[in-house]
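With one protein chain withheld, the remaining protein chains of the complex are depicted in position.
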Amino acid sequence: MWNYIPHTREDKERMLEALGIKSVDELFEDIPKEVRMERNYDVPGPLAEDCLVRHMQELAGKNLHLGNCACFLGAGVYDHFVPSIVDAIISRGEFYTAYTPYQPEISQGTLQAIFEYQSMICELTGMYVTNASMYDGASSFAESAFMACSATKREKVLCSKAVNPEYRSVLRTYTRFRGVEVEEFGYKDGQVDLEDVKGKLNDKVAAIMIQSPNFFGVIEDLASIAELAHSKGAMLIVSADPISLALLEAPGKLGADIVTGEGQALGNPASFGGPHFGFLAATEKLLRKMPGRIVGQTVDTEGRRGFVLTLQAREQHIRREKATSNICTNQSLCALMGAVYMSAMGKEGLKEVAKLCYNKAHYAMDELAKRGFKRAFNAPFFKEFVLIAPKPVKEINEKLLKEGFIGGYDLSGQYPEIKNGWLIAVTERRTKEEIDRFVGIAGGEVR
Amino acid sequence: MNIPENLKYTKTHEWVRVEGNKAYVGITDFAQGHLGDIVYVELPEVGSLVEAGEALCSIESVKAASDVYSPVSGEIAEVNDALEGEPGLLNEDPYENWIATIEMNNPEEVEALLDAASYAKHCEEEEEAMG
């Protein structure tokens, strides 16, 4: 007997009898003999629950986690505070053991929560519509390129080198097989190099793709880039940090046509890189080019407000090979975490988080600049910044790790042109004491 | 089911009305009935070229999306903008509410299309095949 399988011996006998067969093997006789599995899988188990827990604790114990160290590493995943109510809500079986809300009469909980999520993301980004979530920031960025190509009937995009390398890597993979060309342009003082863009932009380009704050933490001049893109009939795609949007102007107000991003910062634990969620928001004109599920408001036969999955004719289960995307399962529960987080933090809380990040990051930058680190770019930044270290970053990070700190991202792999480049992220969770110690160790006070 | 005598038809359920060199194109009563409530019409672009048998535009109902195939070749001269705001017009009167007009570059193509009687027979056969 197994805890998750209810069949007693009597049950099985009764069922076999009803089917008029002697053994369950008879139900598998249409499997050709040469492919039938005649042995047990060579996998471990079964483990009783207590033994499983012990085993899992042992494995988890081999990892250093963010509760046991102070993390100054960002580069796409951030150690933000997550209020306890987020996990309390998403741990309700009614949410996490539900299927996709295809039967609206018994899925209003998920549908309304996602409608609220969509409303909040539209507020932050200043856009007309957003979908119910994408896999992550990288895949939503890549899918947005296809939206722009479809809307402009062009097959090339320009992408900034200051976009997260993970996103650019995914963009390359997605576009390579679909036959969309990607050309990258450079950065100058950490920001989009407008001259380089001008040289590469023409009426074959569907979109200019950027990130703001970008991978270096630097805030981009969206309005100028939007103007440039639109002058050639191209779109502007912006990948944005949702926390930063509490303080930074909504990209929609500055001319962005599509705003995507990684939602992890909104109430999702780091989880070794996932699951998190990607968001994808766009102008009204692009409504029917959107990939994935969208929740819409309507009424029932008795006139009560209710919510449904809408504009489904865009999607794979109806349009099959002509669908806007193949996405089906998304990251719904992670988006719900985002909605609960945004509800909990609210209008003032999100601003407070953003201000704390901003002030602490600038404090850390100022202090490190006093200890032999040089600011790489003078452009304005939000919660992350690049320093030029006096020696290889690896050495500094190793020293920090010994003292219980996870140091910044070593840029030498992806950006060898920035010699000893060190990308530091400072969230609201870092205390002045931690920053001071971090600065001290990195600056050579502890040997 | 309404199948006006004065129109020509395709097996894919479009109708054509010819005025000089201009062809008015729409979908038939049979087509709108099977699609159900039409919620969106993605109109073609004026000035674009289309071949007979090619997709002219697509029509969406809640649970289906289907292409409208052009019965003739030519250049899209006009599109019925009213359908943008009120796609349900295609359900109300599919013959009054054309989708686009095409300036034909091969008017003889019309000859090959079905007349009302043959089209009615075709619809009957399809109904049967669908069970």
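The first chain written gets the first letter, and so on, giving A and B; residue counts start at 1 in each chain.
By our rule, a residue touches a chain if its C-beta (ideal position, glycine included) is under 8 Å from a C-beta of that chain, and two chains touch if they have at least 3 such contacts.
Note that contacts and distances are computed from a predicted model.
Only one chain is not pictured, and the protein name UniProt records for it, out of "Indoleacetamide hydrolase", "Flavocytochrome C", "Chromate transporter" or "Probable glycine dehydrogenase (decarboxylating) subunit 2", is "Probable glycine dehydrogenase (decarboxylating) subunit 2".
Annotation: of A:E195, A:E227, A:D300 or A:E417, A:D300 touches the absent chain (contact as defined above). The residue from A:A145, A:C159, A:I208 or A:L333 that touches the chain not shown here is A:L333. With the whole complex as reference, residues 37, 39-40, 60, 62-63, 87-88, 130-131 of chain B touch the missing chain.
Simple rule for what comes next: only the chains that are shown with their structure count from here on.
Chain A and chain B have Cα centroids lying 44 Å from one another. Across the interface of their complex, chain B is touched by residues 288, 312-314, 318-319, 322 of chain A.
Interface of chain B with chain A (complex): residues 39-40, 42, 60-65.
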